[in-house]
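Dumping the structure here so I can ask a few things about it.
In this view, the complex is presented without one of its protein chains, the others remaining in place.
Which chain is which? They are A and B, in the order written, and residues in each are numbered from 1.
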Amino acid sequence: MNPEFIDINDFRARMETLRRTGMNFLRDIIGMDWGEEGLGAIYSLENTSTGQVLQTAVRCCDREKPSIPTVCDLWSVAELYEREVYDFFGIHFAGHPDMRRLYLRNDWVGHPLRKDYNEDEAINPIRMENEIPEDVQRPYELAEDAEMEISDKLTNKIHGDQYIINIGPQHPATHGVLRFRLALDGEEIRKIDIHCGYIHRGIEKMSEKMTYPQILALTDRLDYLSAHQNRHALCMCIEKAMGIEITDRTQYIRTIMDELQRIDSHLLFLSCAAMDLGAITTFIYGFRDREKILDIFEEVTGGRLIQNYNTIGGVQYDITPDFAKKVKEFCQYQKGKLQEYNDVFTNNIITRKRMIGVGILSYDDAISYGCTGGTGRASGWACDVRKRHPYALYDKVDFKEIIYKNGDCYDRFLVRLDEIVESIHIIEQLIDNIPEGDYKVKTKPIIRIPEGRYSASVEGSRGEFGVFIESKGDKSPYRIKFRPMGLPLVAAMHKILKGAKIADLIAIGATLDYVIPDIDR
Amino acid sequence: MEMKKPAIKSIPYEEFKDNETLEKLLNELNKERTNVIVGKLDDIINWGRSNSLWSLTFATSCCGIEFMAVGAARYDFARFGFEVTRNSPRQADLIMVAGTITHKMAPVLKRLYDQMAEPKYVVAVGGCAISGGPFKGSYHVLNGVDKILPVDVYIPGCPPRPEAMLYGMMQLQRKVKIENFFGDKNRKHNSNDIPNEPIIVTNVPITPNENSEEQ
Partner (left out) sequence: MEFKETYIGRIFYGMRSLLIGLHTTLKEFFTKKVTEQYPENRKTQHISERHRAMLYMPLDENGNNKCIACGLCANTCPNGTIVIKTKTVTDEETGKSKKVLVDYTYDLGSCMYCQLCVNVCPKEAIAFNNHFENAVFDRSKLFIKLNK
């Protein structure tokens, strides 16, 4: 893939033209450090009506005070993506209303993903005091002669008599370690400020020193409930770059495992959403059914949660002889149990009152924020990667894409229940026809990718998971970027929560279905 | 006086790993104790305590899902007395650190530990909490939670099976059963040399409140 390089003076005009002519989905902004050529970013855009995909890139040569014009008024998700690029590379985005770090503490010294970052522990020791919150931000503006100027407008200031409470990071309902600071007016939420980074493990920086099979071992832990899909994306990207053809048997096995993983993840979503609203019975039922899938996984791959199964060129082990029988038994069992969830939880009057009409995300907002996955489909946007850009065997099986129109919590919940039925349908079409053959092809002992830029996406359990690799021909990548499935969802919370109450925050957070290690990487 | 052997139902004493550390602890705690009545009372109270340890809901990443699976129906930890997980650290007996701890999360974890009331225990679950695990080489990950907290039991695995976590909890129960509850020496022998000082906050910013000017 070759991005179109735009000069920094024409950048803003070109992006406005692209947005007007229909490129309404900003998939990712990938910050880059090109060494002597300067710092910059690559933007990946898509037109949702025609399916056209385009990459643009911009470069600024000043390493002391790099600056690029912002695009966050054209695509709303760019607010958080640009904060991430600022955090890791130090590039200021002129015109951004809230230029703070996203993942690291605000007293962190340095920008980690730059090539000249000093990793000495003495510079950034383990600081055990609180970080002082910044409630006052000063935006940077690009003046006429392109020198940066700090204006003194105080934005994002919290009004004097609003009551601020803190939720998290250790909290039973935040699905991990996410911290919210809410400004309340009585029980209604006026403003929400999201602090992520409590589980930021620096996977992208670590990967720049590791070989490709070692990076593969780490991708299981990004979104551990889409473990097979994450590894599938990285393996697809590397195999495409090196030109390796995998066998049909591998394609069948990878697709079946992906769909089993999707059912597993949706059952866990159901259990945790119910537990957040107080229905602990459904939590127990969901986990009981999930254990059947984990048994199948453990027999074949050896792991319950972290499976280590897809490798470059194939899979790690062949499937066991009674795999098909067990999967068919599971499909029969699960079809019978779906009505039980509806009886106990979905049709219950309390659930309906708490979720119908709450937390509405409109169709335009879903595209502008880039909320793919079940959340986007509940707002009416047909964003399934399996239908838009098919991969593996998804163009050969017959399945429906589940779309609902209202965009409230109840629809987001129903989308995933219906997707379980569709996944069982896909598995039943494939399970009896697995062809004979090898389960992996022979590859070189040391994997080197030819020079260039490559990307691949899959439909993870929560949205579109993408991998971008820029390689200079070595055994380690020059830059690797994973598109997080959950960051757009968290970015959209600000819009969804207008006028909602605190109890609605819990229901909305539960049905948006994010997993924090995937946001923080 | 003969060595006291903490008994767990269904697993004989010899089949447990790491009995040497327990015996060393017993020797140090028992150097002066001779009173039979206090000894018997200790046994009864420790039996009650070890069968009812309630943990804090604390899960940062993948090991948290296995922790939830231990609490669900198939491997039930309520059979061992770990009935519920408390949400507030003031009401919890034990913190099971499941998941990676980063530089940003470390002060939060230390504050949670300081808020718990004695007697309290720490169990490090999974490779990330023991030593940084897969992320040892990262710039933002704490290499092992025993750098900031005194750890009682280490459960290795990535993630450990639910049965391995139950085994680790049974090891903790054995450790609780040999402690001294009465007596004026240190009740719990802390074998790590970490000075257990609470965090004292010194950098609170003083900003003028707008409303106070009107008053």
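The criterion applied here is as follows: a contact is a pair of C-beta atoms (placed from the backbone, for glycine too) under 8 Å apart; a residue touches a chain by one contact, two chains touch by 3 or more.
Remember, it's a predicted structure, so these values are computed and weren't measured experimentally.
For the options A:T48, A:N348 or A:Q429, the residue in contact with the chain missing from this view is A:N348. Counting over the whole complex, chain A has residues 210, 213-214, 217-218, 281, 285, 288, 291, 298-303, 306, 308, 316-317, 340, 343-345, 347-350, 445 touching the chain that is not drawn. Within the complete assembly, residues 8-11, 17-18, 21-22, 73-76, 79, 127, 130-137, 144, 146, 151-158, 160-161, 163-164, 166-168, 170-171, 175, 191 of chain B touch the chain that is not shown.
Heads up, the rule we're going with is that only the chains that are shown with their structure count from here on.
Our note on geometry: chain A versus chain B, Cα centroid distance of 33 Å, whole angstroms. By the touch criterion given at the top, residues 56-62, 64-66, 68-69, 72-74, 87, 99-100, 102-108, 110, 112, 134-135, 137-142, 147-148, 158-159, 161, 199, 201-203, 205, 209-211 of chain B touch chain A in their complex. Chain A meets chain B in the complex at residues 104-105, 112, 119, 124, 126-130, 132, 160-161, 169-172, 176-177, 197-203, 205-206, 209, 217-218, 221, 224-225, 268, 283-284, 287-288, 291, 304-306, 516-517.
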